[in-house]
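One protein chain is absent from this view; the other protein chains keep their places.
Order of writing sets the labels: A and B. Residues in every chain begin at 1.
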Amino acid sequence: MTKIELKGVSYLYGGKTPFEKKALNNINACIEEGSITGIIGHTGSGKSTLVQLLNGLLRPTEGQILLDGRDIWEKPKKMRALRFKVGLVFQYPEYQLFEETVKQDIAFGPKNMGLSSDEAERRVMDAAKFCGLGQELMGKSPFELSGGQKRRVAIAGVMAMSPEVLILDEPAAGLDPQGRSDIFGGICEYRRKTGATVIIVSHSMEDIARYCDRVLVMSKGQVWAEGSCDEIFSRADELEAIGLDIPQIARLVRLLKEKGVDLGDKLYTVGDVYRALLPYFTGGDGGAS
Amino acid sequence: MKKFIEIKNLNFSYEGDEGERVPVLHDINLDINKGEFVTILGRNGSGKSTLAKVINMILTPDSGELRIDGKNIAAELTDEELMAVRRRVGMVFQNPDNQLVATIVEEDIAFGPENLGIPSAEIRQRVDDALDTVGMKAFARHSPHQLSGGQKQRIAIAGIIAMLPECIIFDESTAMLDPKGRQEVMDTIEKLNREKGITIIAITHNMEEAVRGDRIVVIDGGRIVKQGTPKDVFAKPYELWELGLAVPQVTELFDMLRCLGADLPESVITEEEGAEKLARLLETK
Partner (left out) sequence: MLRDITLGQYFPGNSVFHRTDPRVKIVLTMLYIVAVFMADSLLSYLIMTAGTILLIAVSRIPLKTVTSGFKTILFIIIFTAVLNIFWTKGENLLFSFGIINVYAEGLIHAGKMVLRLACLLMGTSVLISYTTSPIALTDGLERLLSPLKVIKLPVHEFAMMMTIALRFIPTLIEETDKIMNAQKARGADFTEGNLLQRAKALIPILIPLFVSAFMRAGELATAMECRCYHGGEGRTRMTVLKTKPLDWILLSVFIAYGVGIILL
């Protein structure tokens, strides 16, 4: 079932001034309910504008955005209600923390929703659990925490609103490998428990290849391609041509092909390539792994 | 090889909220040669940035020796001596926005030399050279606010090289950049090392960047836990995983193949090398 549909969406920055700039141009796309969609594109390709449109922070200059088949701008006064349904985590969200304790900060969203304190409390605890924040942290000031912990508190603050669609802009930027997998672990956990639709904006093809099932590629304010990871990453050369990085392992596969060793298509994670190589090293038919 | 930085039994702690000492660096011993490209690898909060600030004397160590070009700088220094250290060992930080001072690119690059009291004509020359080195000549009169992250970071680098340093420390200078910006900055760093012979200390937690240096030093919990060439350090991926770090994808794949009994005596860290080896191995199959 389609959760979000974009119909001919365009967005103009600085309309009616000399600095007018078309950030998005006639976007048409569908996002399936319960999927994890990765949005990739280099800086300035329109990704950030797109996620702000989905959350109703920006209003399309042209076109429509449908959530469950209804135009989100049908009743502009109800925009707040939409934001509780479509949660957006900005880049470096730790800079939005402001409350005295971690618990209060996570509760900011639920409180704005007007939930009873019992319900809010329950949601805060659930969100904290998804993000791996222990009880001992809840009474601390968010400013005392490490960078990775702060990031998780900020993400929990959006999860606590139990959005049906969770959008994250570069959720793991600047974190070390362990920190990255903690964040993505939390996101996957949230989706597993709630069945939410997840949209992740990232520069890291490795992360997209590992966690997402659909990919939307943006370039110059337009949707350049949309499809499964298989479909998208098999077009490595074209992706590089529009200024994107492909996973190192995919570059290895391509180099091998140039040397006359063809391992096949659709190999873009370490596991894929390992399985493709198994027959050569075990002498068998490659079924054993 | 001449040693440029020598660190012996160095300890550092900072003062906690209740006046207690919180140890950060324990018994660090590290030598860095002139012209070397050293990567310091570690998790967030491992103490790697603190070490960088100690080398630059932004933070003063509790005990131990710190020599730059043979001179012990952990001792009491006069203001002039301190300035001399900072001129010779420059530093580029993580957030490009928080290190640019002026509203015009070339004015910003001139900031360091101006502080050093260099004559005007020479500053002009140095600024032009620095802009040239980082490939930002066309942006001399721009405002930093109009530039991309990678470009801002290159301006920050230009601001340091205009002081003619012998060593530059990069404190996670690529962490906030997109892949393109990252590439621009890494290429600039390599160029400074290869062409100008500037000693590089790059702090990062990005594995693909770490393989570009001559040597990797791994820090965990304020201690040096591992060091060697990138090949040596990445030889046993699980040791890095245990430290919350990772290895490049190619290294991981080759480690898995080695477990299958493939004849791969040493680790592989770049895809070019990997493709070469794998093609040869498969030929014999």
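Definition applied: contacts are C-beta pairs under 8 Å (C-beta built on N, C-alpha and C of every residue); 3 or more make two chains touch, one makes a residue touch a chain.
These numbers come from a predicted model, not from an experiment.
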Seminar exercise, completed: Missing-chain contact among A:38, A:60, A:109 or A:247 belongs to A:109
Exercise. In the full complex, which of B:40, B:100 or B:240 touches the chain missing from this view?
Worked result: B:100
For this session: Just the residue numbers, please: which parts of chain A touch the chain that's not shown?
Result: 14, 17, 19, 52, 55, 57, 80, 83-84, 87-90, 93, 95-98, 108-109, 112-113, 143, 157-158, 161
Exercise. Which residue numbers on chain B touch the omitted chain?
Worked result: 53, 56, 58, 79, 83, 86-87, 90-91, 93, 95, 97-104, 106-107, 110-120, 123-124, 127, 144-145, 159-160, 163
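Assume only the chains that are shown with their structure count from here on.
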Seminar exercise, completed: Per the C-alpha centroid definition, the whole-Å distance linking chain A and chain B comes out as 30
Exercise. What residues on chain B touch chain A, complex-wise?
Worked result: 42-45, 94, 148-149, 172, 175-176, 178-181, 205, 207-208, 244-246, 248-250, 252-253, 256-257, 260-262, 271-272, 274-276, 278-279, 281-282, 285
Seminar exercise, completed: The answer for chain A against chain B in the complex is residues 42-43, 146-148, 173-179, 203, 206, 243-245, 247-249, 251-252, 255-256, 258-261, 270, 273-274, 277-278, 280-282
